[in-house]
Each structure stands twice: as C-alpha cells, then as structure tokens.
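With one protein chain withheld, the remaining protein chains of the complex are depicted in position.
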Amino acid sequence: MLAFECDYLEGAHEKILNRLIETNMEKLPGYGADPYCASAREKILDACQCPEGEVFFLVGGTQTNATVIDGLLSSYEGVVSAETGHVNCHESGAIEASGHKVITLPHHEGKLDAGELEGLLKTFWGDETYEHMVFPGMVYISHPTEYGTLYTKDELKGLHQVCKAYGIPLYMDGARLGYGLAAHGTDVTLPVIAEYCDAFYIGGTKVGALCGEAVVFPKKERVPKHFFTTIKQHGALLAKRRLLGIQFDTLFTDGLYMEVSRHAIRMAEVLKQGLKEKGYGFHIDSPTNQQFVVLENKKLEELRKEVSFSIWEKKDADHTVVRFATSWATKEEDIRKLLALM
Amino acid sequence: MLAFECDYLEGAHEKILNRLIETNMEKLPGYGADPYCASAREKILDACQCPEGEVFFLVGGTQTNATVIDGLLSSYEGVVSAETGHVNCHESGAIEASGHKVITLPHHEGKLDAGELEGLLKTFWGDETYEHMVFPGMVYISHPTEYGTLYTKDELKGLHQVCKAYGIPLYMDGARLGYGLAAHGTDVTLPVIAEYCDAFYIGGTKVGALCGEAVVFPKKERVPKHFFTTIKQHGALLAKRRLLGIQFDTLFTDGLYMEVSRHAIRMAEVLKQGLKEKGYGFHIDSPTNQQFVVLENKKLEELRKEVSFSIWEKKDADHTVVRFATSWATKEEDIRKLLALM
Amino acid sequence: MLAFECDYLEGAHEKILNRLIETNMEKLPGYGADPYCASAREKILDACQCPEGEVFFLVGGTQTNATVIDGLLSSYEGVVSAETGHVNCHESGAIEASGHKVITLPHHEGKLDAGELEGLLKTFWGDETYEHMVFPGMVYISHPTEYGTLYTKDELKGLHQVCKAYGIPLYMDGARLGYGLAAHGTDVTLPVIAEYCDAFYIGGTKVGALCGEAVVFPKKERVPKHFFTTIKQHGALLAKRRLLGIQFDTLFTDGLYMEVSRHAIRMAEVLKQGLKEKGYGFHIDSPTNQQFVVLENKKLEELRKEVSFSIWEKKDADHTVVRFATSWATKEEDIRKLLALM
Partner (left out) sequence: MLAFECDYLEGAHEKILNRLIETNMEKLPGYGADPYCASAREKILDACQCPEGEVFFLVGGTQTNATVIDGLLSSYEGVVSAETGHVNCHESGAIEASGHKVITLPHHEGKLDAGELEGLLKTFWGDETYEHMVFPGMVYISHPTEYGTLYTKDELKGLHQVCKAYGIPLYMDGARLGYGLAAHGTDVTLPVIAEYCDAFYIGGTKVGALCGEAVVFPKKERVPKHFFTTIKQHGALLAKRRLLGIQFDTLFTDGLYMEVSRHAIRMAEVLKQGLKEKGYGFHIDSPTNQQFVVLENKKLEELRKEVSFSIWEKKDADHTVVRFATSWATKEEDIRKLLALM
C-alpha cells in the first residue's frame, strides 16, 4: 500500500533521533532552560536575521495557534482569518474556547486580500456602533495556506502595512513553512517573514520532527507579557522541553530544515509533472508539497485499493478533488509507483 | 555537580529510544489510529484489569488535568481539590481558563479526607441557596500527592464511596504514579485504582518517557462524549501520536514501567536511610521518590555549591525544608556522593 | 426632531409603571420566588399552550442569548446561526466569551434554510474527520429576523424536523417577537413556536417593558440542569426579580402584549403605505415594525436634519438603505409628520 494522505506519516529525520540518543542521559533543567533550547533559539533567530527576537518551543499546531492568539489578544478582541483558515475550520473551537471570535474574510485560494482586510478594519475606528461587535485584534494567515498556495513578498508587505496602520499584529501559521520556503519561484524567505510578521511559527511536526513548533517574535518587545505563564496555562509547557530544543537545534544545524523541505518539493514536482503528462487536471496550482488533483470517481475507487490519499472535495457529479502530500520522508520510488498506477 | 531537583532531568529509558528508532520509518496513520497506540491501550487495560475501559494518550500533566476536568464537568460545575493540589497551585490557572473553579478543602499531608469531602458535598443537595455557589462536579486527587504521600486502599475506597453516593466522578492525577505503586507497604495497585477511580492518568514524563501521560477510563461508558474533540480543542492532540503510543507500549511491555519505578524507590530508600543515619530530620515521612529533608540554612548554602535540589519551604528562622527527588535514571553512585557531602 | 431609529426609545407602557407603583412596598422574596414571577410564568405558559413548560426571566437580549446557549451546549459544541444572526454580529463576542463557536450558514433575508441546515448537520454524523471541527450542538434563529422578516409555520416545522432528526435543540431569539406575532398574514403563533422550538424568548425590552426577556422551555425536561446556577454565573440573576415578574405579568394580562404589538404593526403599515404612495422603494418587504427604505443620498442628508433613523447599508453610489422602526409607543401623528417630510 502506498501512502500519500498527509505529511506526518513517519517519525523523525534520523539526525534528530541520533541527537536525542547522544544527549539522552545529560541532566538538564526543565521547562526550556536547557542549552539545546538556547542554541536552537539562537540559530533560528540567526536564520531569520532578527537577533533581537525571541523564540518559544511548543508541541503542536492547534496548541500553538491557540496559545499565541490568546497571548496577543485582549478579551474583547477576535482574530481575523480567511474563512478557510485552519483556526476557523479544523481546530475544534480551540480559539473560541479561550474566548475569542474568529472573524472571517473571503479567501482567495486560501489567502487573505489586503484591501478586503483594510475594508474590515477601517469600519472599527471612529464609529461607536462598532462597539457592539468584536474588535479585530490581530490577523491570522497561513503560509503555505490550506490550499498549498503561497503569498508573494508584495502580498505579505501589503498585509503588514494594513496591520501596521491599524496597530494590530500579523501572525503567520507556518505548520508547513519549510515547504513554502523551498518552493520554486517564491520570494518569501525567513528574513522577509520576520520583517513583515509580528509573530509566526516554524512548523516542525510536518517537516521532519517528531513534534514541535518554534514560535518566533522577531521583536522581543512584542512578546505578550508573561507569555511563559500563558504557555503553561494552555497546557503547552513541556517539562522536558529538551525534546523540542534538540529537535530544532538539529533542524537548524547545517541547513537541515531547508534540505528536507527541498526534498519534499522535488518529490511534489516529480509527481506534478508525471500527472500532467498523463493528462490529469489540478484543482489549484500548488507550488508546495500538497497537490490537489481532479480524479474521475471510478478512477478514485480503483486507486484507493492500492494508495491512501485524502478526499478534498467533490468537483462535480463524476469527479472528486483528492490531495496527495509529499514530505521530507517521501521516496522517489514511491512516487514512480504511484504514477504507474495512474 | 550532582542533580536531584526533580524527576525529569534526563531524556527517556533507552528501550523507548530504541523502539522509536526501529519504528521510525513505518508509515502510520495520525491522531492515535496507529497500531502502537492500540497495543499500548490493550496492555494498559490489561495491567489495570479493566478490559472494558478506554485509554487516551496526552502529552503533559497540566494539559491532561485541564482536558480531563473540562471533559468531565458541566459549565456550572467546579472540581474539588486539596488546597495543595497541583491544579490549584501550579498550573497557571489552566482549570479556570476553561471556566471551572477549583473548590478547595484542607489537605492532610497532601491528601483529601473522605469525611470532609462528604461534609462539603452534602450541603449542595437539597438546599436552594447553594444554587448561588459553584457545584462540586468531580473530585481531584493526586497519588502520590505533592508531598510524596500515598492514599491507602481504604482511604481511596472511602473517597470512592462518597463520590458514588453523590454521583460525581473521582479523578486521580498520577504524574508520578509508578513511584506510588512501587513504594514499600502500599496496598494500592493499578486494579485497585481502576476499581475506585472513574478516571486517572498514568504518568510517563516523570517515569521514563520523553513525554506523555496515559488517561484511563476504567469504564468506557464514563468517557466524556466526543472526548476526542475536547482533546483537540485543548491543543492536546498530537498529529504523530505514535510518539506516545510507542513509549507507553514499551513501558508496559515486560513490566518496564514498574521496573524503572522500583529502581527510583530503591534509590530513595538508600538516600533516606543514609540521611537518617546521619541524623537528618524529615518534614514528612514520604514513602516515594521525593524526600523532604530539613536542613540548617548554613548547610543548605554550602550544599548547593555542589548539588542542585528544590527549596520546598521555610521551616523556621534557621532551617529550611528541601526536596531531593530520585527517578528511573538515578545512579546509586550519585546517591553515595550526595550522602558523603551531608 | 422625529425619532424612528429604534424600538427602545421610550420607557415602559404606563400599565407596567402603575403596577410597579402599586406593588412597590410589598416585601417579596428575591431571585424569582415572588408571586408576580409565578403569575407571569403561568400566564405565559397558558398563552403558549404548554402548561408543562418552564419560564425564566432575564434582563436583556445579549445576556439571554449567551445564557441560554451556554446552558444548552456542551463545551465542545457550537451554535448554528445565519451569518446575519445577532449572536454572530452584534453581541461583542458574548457567545465566544463563554467558549462556543458561532457556526454560520448563508442567510435568506435573515432566515436559515432547513435544507442547508441538514446539509451541514449530516456531515457531522458518522465521519471521524469531523471530530476536528466544532460540533453543531443547537440552532439559533430570530423571529422576526434582523431584516424584519418572518418564518412561516412550514419553515419553522422544517427546521424543527431537521433538529429533531439530529437530536439538537432549536432556539428562537424573540427580541421583537410581539411584532412578529402581530404581523399581517403570519401563521406563526405562540403555540406554534412552543411546538417547534425547544427554547425561545419573548422579548420585553423592545415591546413595552423597561427591560426583561422571558425565556420559555415548552418542555420542562429540556431545561438545562441547574439552569438557575448558569443564570447566576452569567450575571443574569436579578436580586429584585419582581421587576421582571411584574412587567411580564402585566404584559400578559388582558392581552396587553399583543395589543401593543398590533399598534406598532399598524403604525408600520401606515408608514409603508405612505412611502409606497410616494414612490419609495424597499430593500426588503418586511411585514413587521422595521421598514428598510431606499433613499437617495441627497434626500437622506436633508431628512436627517429633522428625523433620526438608522443607516442600514449602502445600496449603490447614490442610494442608501435606511431603517425606520415603529414600536408600542409610536404616535400616528409622528408617522404623518415623517411622511410629510418625505
């Protein structure tokens, strides 16, 4: 059985496991005060070219989004997201559970539009009747988006400028950030993100780690007050944070994070090219590790006997959009087998 | 430098790391549907002699307490705890953040008294004025407690009977459960706990795992409805839950969990005996891996140059209570060195 | 200056004030145990033809929605609402503040469609991937809607049947319920509502009272457990609940509630007829006390010097939709003056 249903099918990159073994019996202080967290923090800030920033290591994506958003918002504020945003759709109400509304705007292949954002924000300044509504206190975007698409540098700058004009932070969910950074043709780099976002996270779980997400605040003064306590309150403080520190220290040593990300993109390109040659259509032109392919329902039924993949949405009576995901661990040989079956 | 400040100084038992490596490249479904979670669940239910139960794997202690308590309570209910309970003191308000009051009762070396519990509960049934107060919707205990003490089987039965009489669940925080089960003279076993508690968790983080706590509901029908969604809402759902399944599967294979727990207790006994022989007094007579020793302040200052330990509380003007913790990873040689310094 | 901007411009119907004066020095028990609350409850259940039901008196609309919704939902559930629903737009995040997501569906002149509701609900039963989403735990509708429109009896029945099939309650926000019941051509009566809704509230604030909303559960067994405590927790428990009991007792004596409601509808009809004769267009054909009229912007600027009204939305570059509201207190003479100005 071939498996392409997601990018978290395997454990971790072997370098990470080796490092866990090497350091295993060192006695280290808990809760993030160990030298591996410190080293990982330094390497990440270096890669982002924001030495004055701060980094926190959390365990998973939903937890990270809920913790950062709760830290950045006042109780009367909500977070603006594309209607397709992960925080709006697939986090079981984690944002609302900490008391905040997700305020939605239309999506454009998963992305927010700066003009529409400004249209929303400007109604909230100056008019009393808006005091009966939830204030937009920050903006959430994901990069890559849920559709595998990417913002351009200019689009990010546009969102940044609107947020800055209205004095609210821009936060990027980077669950699959590596696959976005490694995509062909993108002009968005870690330093670009650090310039335009007030907070973002570099996803580990889907990019070679067992678990873990690194939250970056490019400017230390933008870290929410007593954020450590907020992390603990959200149940997101690992006693053995070394587990996260060692993983990110490894991923940010000798460019491993980008190396594994580029591998996933190469695999996605092989798949994409192969499918195109066989005449398959794509629901969206994704430059990242998620490929959304249109299948005839009959073909789908046949294929699923030998391959696992995700059902994305119904296209029409006879066709369905399915998702194939590659990752740091995908073998080219498996892609070839998949193409042979198509 | 000798280190005795807590029981989460090292990584994980080597058998766990080896198992992670062996299984690393297997492609497994996410979110708990993998065979290692299934196998670990079966072994745990077997050890607890409650084959009809259910098990969920979460990441850390505060997260587990917040998720289980939120799952078990209605919005108008609170959780009863000893005033010294971890949920009341050291979880940064995680319980209140999900809307629930921690209702406190006095502690007796960290333990709740069944009679006092009944005194509280009986006021809430039948009298309308209590509708202005938070209903006690469940009871939280820890075993071992924050003071390293243990309930007896009869004490547990007493709490169980009161809870049953008032129709509310009894929940046990077992962050250090192994060290409680392995203590000399205890008559509390996993099957006893499964008989008297409606929910409890078997701690992994402090007992040989990198991270992870196994929540057990001895009766499947007592699992909160849609608990999977509640776990996700609390940010407690690991995408690669295999990380938890493999660890617990290893810990519950060939009695490893009890073996490493007994080691910690042996180390604590060596320490205790040695200190007694040297004339040191104990704040509390703890049968588990945490030892609370009374030190002269002068001795304390001297010792901390070569040993790390926890300051527990001030005893009097000249004395302080300190805590030394042993664990699955403590070396007898280090205990000997510590004793030599005392 | 003529005032038509809302239906809460004046105090209360004089019969209510008189009753407050007559009963003022009676010593009555607090928190709802007084005979006026009891009498009002009985009269309301009688009017709704559901003698086995239960009634609670709360103070205002947002408070009532937040309290009832929090009472009816489990922590992992959200409330389904039209995207234009008051709970989604104009309650400052009160629903989310108690931890619940507002799950939106498209609106049809403010109304939910039973077919679209079923489409949403059916995806949540049987498929595990939906466990990552917020469960729809109840349905919220308003009658009249925010657009002044009304459900037909058949439409209500349709929603009722879908809710019943999926086992979730249907809740109606009746902030302006009187004006809906008194509208011409409606086949929806209090007994119809009591038959099809699991909970609803009869608005007082906008229909002749100083404040107050009466929450009706047609079947006592559907009242959320310990709902009194939930009311208190939401800060919605008035010490002198007599203030609410006396008002509703008066409104439901000798048909006063319907009498004042019919007056508002008569006034709205005079206005509507007059505007039609003058050639004005309507944004929506509203049969209730809110009339949405299209004005040229020039006319709007001129008119607002002498009349207060609400700006609803921009129609096009030159036209704006404005709202005129009548109420129990509107004088026909003022309608005539308004028409003369148009």
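We call the chains A, B and C, going by the order they appear; numbering starts again at 1 in every chain.
In this section, a residue touches a chain if its C-beta (ideal position, glycine included) is under 8 Å from a C-beta of that chain, and two chains touch if they have at least 3 such contacts.
These figures come from a predicted structure and were not determined experimentally.
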Touch with the missing chain holds, among C:Ala236, C:Leu251, C:Ala268 or C:Val294, for C:Ala236
Contacting the left-out chain: of A:Asp34, A:Glu54, A:Asp70 or A:Glu91, that is A:Asp70
Note that chain A touches the chain not displayed via residues 70-71, 74-76, 98-99, 131-135, 225-226, 228-230, 232-233
Chain C residues touching the chain left out here are 3, 5-6, 8-12, 14, 17, 20-21, 23-30, 59-64, 66-67, 91-94, 97-98, 205-206, 210-211, 229-230, 232-240, 242-243, 329
Residues on chain B facing the left-out chain by the touch rule are 75-76, 78, 89-93, 96-102, 131-134
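Please note the rule applied: only the chains that are shown with their structure count from here on.
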Identity of the most central chain, Cα criterion: A
I'd like the Å distance between the centres of chain A and chain B, where a centre is the mean of that chain's Cα atoms. 33
Interface hub residues of chain C, defined as touching at least two other chains: 75-76, 98-99, 131-132, 134
